[in-house]
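The structure under discussion is supplied below as structure tokens; questions concerning it will follow.
Every protein chain but one is kept in place in this view of the complex.
Up next, subunit A:
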Amino acid sequence: MKYAQLVMGPAGSGKSTYCSVMHNHCLSAGRTLRMVNLDPACEVFNYPAVVDVRDLISVNDVQEDEELILGPNGALVFCMEYLVQNLEWLHDELDEGEDDYFVIDCPGQIELYSHLPVMRQIVDALKSWDFNVCSVFLIDTNFVLEAEKFISGALTALSAMVAIETPAINVLTKMDLLSERNKQLVDEFLETDTRSIVDQDETAWNEKHRKLTRAIAQVLEDYSIVKFVPLNCEDEESIDQLLLTIDTTIQYGEDLEVKDHYPEEVDPEE
């Protein structure tokens, strides 16, 4: 069994940062994560990637091509479709061994999940290669600092989850950038049940959508899969907590065998 985290989320939600934080954290804990970049439009990232989709195709290549006249979006879709046609390439590049653990940095466009079958195909391929896949959906906490926006975030995560059908962890990123007051607010959202959050305000808008809000809250509660985990990139404990949650979800480490470490033998001839 191999393991993979698919890191998703809107542009600017901190996917690449998440990947590099995870990588560094695991490095210091003596665990090896193999990083994969699947975003053909990405410019820079600061983690060592074992696989980079841009070696196969990048958005720049496509946009510079004179025969294909595509905007940024069309180019991205073209790249992803090209990748899906060349899944064998991905398989070769991944070159996975037993118990390997991958973190895959995915492109952010929601269309790739909900509109087009490409991400679904990639996930299905991973599953067929004996991967335990879990999607990590990142949301910038700054955009969910109101009860309604919090629900909106949950729905966005849900719409991606439904489309690719993997176990999902939703992460609130950039907790370190919040003021104390907003931290408390987020804690409140995370601790109390969703229904009581939304019943607070008595405005005409809430009145009209009360039934809908209740229905959403009901689902969010009944299916605790739509739970949020806060992540503070500067707090090792918070990273550890998140990693543990993800590991549990993809059953990493359940049947891990004890590894013993010997110092590597030094070749006397070298």
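Throughout what follows, a residue touches a chain if its C-beta (ideal position, glycine included) is under 8 Å from a C-beta of that chain, and two chains touch if they have at least 3 such contacts; residues count from 1.
Assume contacts and distances are computed from a predicted model.
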Among "GPN-loop GTPase", "RBR-type E3 ubiquitin transferase", "Small ribosomal subunit protein uS7 domain-containing protein" or "Monothiol glutaredoxin-5, mitochondrial", the UniProt name of the subunit that does not appear here: "GPN-loop GTPase"
Listed residues A:Ala49, A:Val103, A:Leu126 or A:Ile216, member touching the removed chain: A:Ile216
Of A:Leu185, A:Cys233 or A:Ile246, the residue in touch with the unshown chain: A:Leu185
Option from A:Val36, A:Val59 or A:Ile250 whose C-beta touches the chain left out: A:Val59
Which of A:Tyr82, A:Trp129 or A:Phe143 contacts the chain that the document leaves out: A:Phe143
Contact with the hidden chain (one of A:Val103, A:Leu126 or A:Leu158): A:Leu158
Residues belonging to subunit A that touch the chain removed from view: 10-13, 41-43, 59, 63, 69, 71-73, 75-77, 108-111, 113-115, 140, 142-143, 145, 148-149, 151-156, 158-160, 162-163, 165, 177-182, 185, 203-205, 208-209, 211-212, 215-216, 218-219, 222-223, 225
